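Shown here: the complex without one of its protein chains, the others still in place.
Labels for the chains are A, B and C, by order of writing; each one numbers its residues from 1.
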Amino acid sequence: MTEKSWMYSVLEAVQHEMREDPALTWIFELTPPVASNPNMPVINLETEFGRKRVVNTGIDENWMASAVLGAGLAGSRAATYIPYQGALMPLEVIQNVAGKLRHMTGGKAAMPVVWVIEMTGQTPGFAGQHSCYEEDSFYMHIPGVRTVIPSTPYDAKGMMHAALRSPDPVVYLYPAGLRTLTEEVPDEPYEVPLDKAAVRIEGSDLTIVSSGGGMPGVLEAAEVLKGEGMGVEVIDLRVLKEMDTETLVTSVAKTKRLLTVDQSYYTLAPGAEVVARCAENVEGARFKRVAFPDAPPPASPEMFLWMRPNAEGIAGAARALVG
Amino acid sequence: MTEKSWMYSVLEAVQHEMREDPALTWIFELTPPVASNPNMPVINLETEFGRKRVVNTGIDENWMASAVLGAGLAGSRAATYIPYQGALMPLEVIQNVAGKLRHMTGGKAAMPVVWVIEMTGQTPGFAGQHSCYEEDSFYMHIPGVRTVIPSTPYDAKGMMHAALRSPDPVVYLYPAGLRTLTEEVPDEPYEVPLDKAAVRIEGSDLTIVSSGGGMPGVLEAAEVLKGEGMGVEVIDLRVLKEMDTETLVTSVAKTKRLLTVDQSYYTLAPGAEVVARCAENVEGARFKRVAFPDAPPPASPEMFLWMRPNAEGIAGAARALVG
Amino acid sequence: MTDHQGNLVTCPEDEGQAPQSEGRRGFLKLAALTGAAASLSTRRALANGDIGYHAMDLPDDKLVDMYRTILRIRWHERTQADQMLANPDYRGYNHFYAGQEAVATGVCAALRNDGPFEQIDLVYSSHRPSGHAIAKGVDIPTMVAEMDFRATGMNGGYAAEMHISDPSVGFIGADGMIGPAPVIASGSAFAFRARGSDQVAVVFAGDGNYAAPHFHSTLNNAKLLDLPLIYVCENNLYHQYAHYSYSCPHKDIADAAAAYGIPSRTVDGQDVTQVYNVAKEAVDRARAGGGPSFIEAKTYRYYNHWGAPGAKEGELGAFGYDPLAITSFRPEREVRAWMQRDPVDIARNILVDWGILEEQKALDIEAEVKAEIAAAFEWALSQPLCTPEDGLKHVFAEGTVPARQFG
Partner (left out) sequence: MTDHQGNLVTCPEDEGQAPQSEGRRGFLKLAALTGAAASLSTRRALANGDIGYHAMDLPDDKLVDMYRTILRIRWHERTQADQMLANPDYRGYNHFYAGQEAVATGVCAALRNDGPFEQIDLVYSSHRPSGHAIAKGVDIPTMVAEMDFRATGMNGGYAAEMHISDPSVGFIGADGMIGPAPVIASGSAFAFRARGSDQVAVVFAGDGNYAAPHFHSTLNNAKLLDLPLIYVCENNLYHQYAHYSYSCPHKDIADAAAAYGIPSRTVDGQDVTQVYNVAKEAVDRARAGGGPSFIEAKTYRYYNHWGAPGAKEGELGAFGYDPLAITSFRPEREVRAWMQRDPVDIARNILVDWGILEEQKALDIEAEVKAEIAAAFEWALSQPLCTPEDGLKHVFAEGTVPARQFG
């Protein structure tokens, strides 16, 4: 066990799987797959595995997303790191081909493919075309692709192992704002399942559900609320498709109060689905959603930081719901 | 007033607006903008307005979607008819540019642009890559673009007038399954507003909310339920962005029971947002959703017709919710 | 070379044109059968002394197989068309390939189609797939069953015509969209190269696909990474109701590929031996690590863009000329002129002329194929329909998804 950064944890998993499987490939765009960590060897996939397997492409996310799919269909496991979803090019092929192919072929197509997709724009200063947090909703809506969004380095590594080993295509969302997180992460390979939410804190007064970049703010708010004596239960979705309904409904059946927190647009953010599932299955509960307003994130930190859900706003909404 | 088909009603509006504004352009792909209707003159935009304004392009929906945006930014109103969303190319530019530009420029960018986007694949036999009903959720989630989905020829014409005159970019979804509908439609221009849901039937026992291709089945089910004595209120969303929350909440506050019906994937279908908004605002209500399962639509009519929500399934869900 | 109408223009100096055979076959091609394979590239994959007329080295049975494949494609469609016109219970639709059979046949004859999945070549069809599928060797009865949405169809009734696939013979299949397939195919070629395999990926795409932005991604990356990808552009002059000059500024689409530095050739798509020649050269180059090739086959479809059950002759969706009031429709004379150069006739005449088949034997083979296809339809149309609940399967490798349509 060593204290590791997010990216180091992820590349450790990729390196391990690439050593196990000489056909596994990795496609990147301009920024090489290199990570370092204090007291650990530098990981450089390009130099270790060579440029036939680890390929630097031009700025063509459409090709990157499609190429790994074609590799998977040819029987090679393949992964790509797409640094900007901004242009949304990958969605086309993931939504309309990858997500449908196994079903459409009557089970004949195999796609052991992983797309690592950066979510940017929920840290100040980006704005406009450089803000793409709506990916979680887009990928959550489509069938046939497992969409995950780890929020800790530990989960990031374990879910990367599971993703690379999965026979299903996996969209692996990476909220770039979590880049700076570090924690103790085992050096050995291990899997975190691709279909389970995590109960981060247990409590009986209120369920707060969030994911990815929303988690740090939720955990901070939960500390404050616990200090005030509120029994907060915090759930990290971790998996958007297939969403772990059971964990959610069980919790809300207990607390009878659900607060969802999303860093992307209110309308049809993942929280809408969480509320809808719980509202269908739990009677007499109360619901509230905290989310980014239905407006593009502006550049100005003053505007942006006021609009992005934070611990204070979350705590306030929790008090309003429970009180 | 004449009984008119869907497409004739729409092209009547476009023809009128093109006559009024010599800069207004229309871009199509291979299938020309021609419509006929018994006892009415044939409308052929290409021959009437010439190939400088009415342009046949290659199979490049990315260009079509982007070109009208560029036209709008240059001060010309512009519209395009995108026959297949399948490849999802238009979403890139609509989500990441059109939807953000007014806000991002601090109000400086004007985009009087309309994208008519066909939704195909919710009639039997299509399947796979030719099924694209998830557009409603994708466009509903993003800010800055008004997304509408008329379900009758009357609304189709009136909303086309409103869309072409709007200073905001408008995604105008067209469920291809409604192609065969006809009704009395005025010959004169008129507007149907871009921000109002329509209460199609009033009642006090249950609210059913649907939109677009879901409406015929809902109306059929409502007839059956009314015959059984149930006071069904039916709401046609018509507008997905900005959703008319007030009409929804007012209705559910009255009926205390909400059933949503979507022809696309259950997870994060528009119904999720409808349920979530009502659950936040109405206490003690009961909720249920009917939707296409989270699976790609299969080709076989036996599988497909069983999976697509129909009047019988809707009526059954309504009885379960009210009973 | 061709002019913008796609008519073949004789240019006797073209280095790739079919030379007089030095081999054992008496060579006397009719003027009407002459095809030009014009090399647009400086890079050749010919060995020393190799004149590029690879068909001369094919054994008789392989040549007869090509003829049989062409017939299978043709008779599959004619039988299906009869079903559409006459059988009220028939439900399958099709994007007919009649007129283009020599393209799929000539290309697939140059590929490795048997063996374990890790060794065979892969074909992506993109669109208008039934001809490609048959040429690659799919089981015809189960394909027919798939097209009529049967539970025992090639894809269990999930796919239907626009999306048929069978990886077991290397037919990755169609997606029916115009754009994505070539890019995905290049990804398979990328995987071959990364794992050191000599497999080749082939994609068939129409003239319509040229305008898609994916065209650029495909060729650019194939060239940059030297991928074993063969892009077969079937230029049948039209996409739906528009002539390709509406969407492409090139007369030869191959010129667009040549600009990337990719060896690119145009070929007479009606003559299976010519198609085979250029395909063989491209496959040899790809297997040897020489990177991608682009083949533009000049060809023509006889029927409407698509055909559907309940068709009535002379109407859209049937098998006549496109009757809509349209931007740029196909002149009847153009259709008739192309039908003069029918791929079935050309293949048969060559085999007879080369002394491989007697005329009567050729006709016997056609009768055999007809019977084989008739049996395929008989089997297929007696297969069970799908079970509704199966729609919830195969979303992921394991399990089913919940039904949601009943609330």
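One rule holds in what follows: a contact is a pair of C-beta atoms (placed from the backbone, for glycine too) under 8 Å apart; a residue touches a chain by one contact, two chains touch by 3 or more.
Predicted, not measured: the structure shown is a model, and the values here were computed from it.
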{"item": "Shown chains touched by the chain that is not drawn here", "value": "A, B, C"}
{"item": "Of A:143, A:177, A:270 or A:296, the one touching the omitted chain in the full complex", "value": "A:296"}
{"item": "Absent-chain contact - pick from B:78, B:178 or B:269", "value": "B:78"}
{"item": "Contact residue for the chain not shown (choose from C:112, C:216, C:287 or C:370)", "value": "C:216"}
{"item": "Positions on chain B contacted by the hidden chain, ascending", "value": "22-23, 25, 52-53, 55, 57-58, 60, 62-63, 66-76, 78, 92-93, 96-97, 102-110, 143-144, 146, 166-168, 242"}
{"item": "Positions on chain A where the hidden chain makes contact", "value": "30-32, 34, 44, 46, 56-60, 62-63, 84, 86-87, 89, 125-130, 259, 266, 288-296, 298-310, 313-314, 316-318, 320-321"}
{"item": "Missing-chain contacts mapped onto chain C", "value": "211, 213-217, 220, 223-224, 246-250, 255-256, 259-261"}
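Keep this in mind: only the chains that are shown with their structure count from here on.
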{"item": "Distance-maximising chain from chain B - centres being C-alpha averages", "value": "C"}
{"item": "Length of the line joining the C-alpha centres of chain A and chain C, rounded to whole Å", "value": "41"}
{"item": "CA centroid of chain B to CA centroid of chain C, Å", "value": "37"}
{"item": "Centroid distance [mean C-alpha coordinates] between chain B and chain A, Å", "value": "30"}
{"item": "Residues of chain C engaged with two or more neighbouring chains", "value": "157-159, 163, 175, 177, 180, 213, 395, 401"}
{"item": "Junction residues of chain A - those touching two or more other chains", "value": "92, 96-97, 103-104, 143-144, 242"}
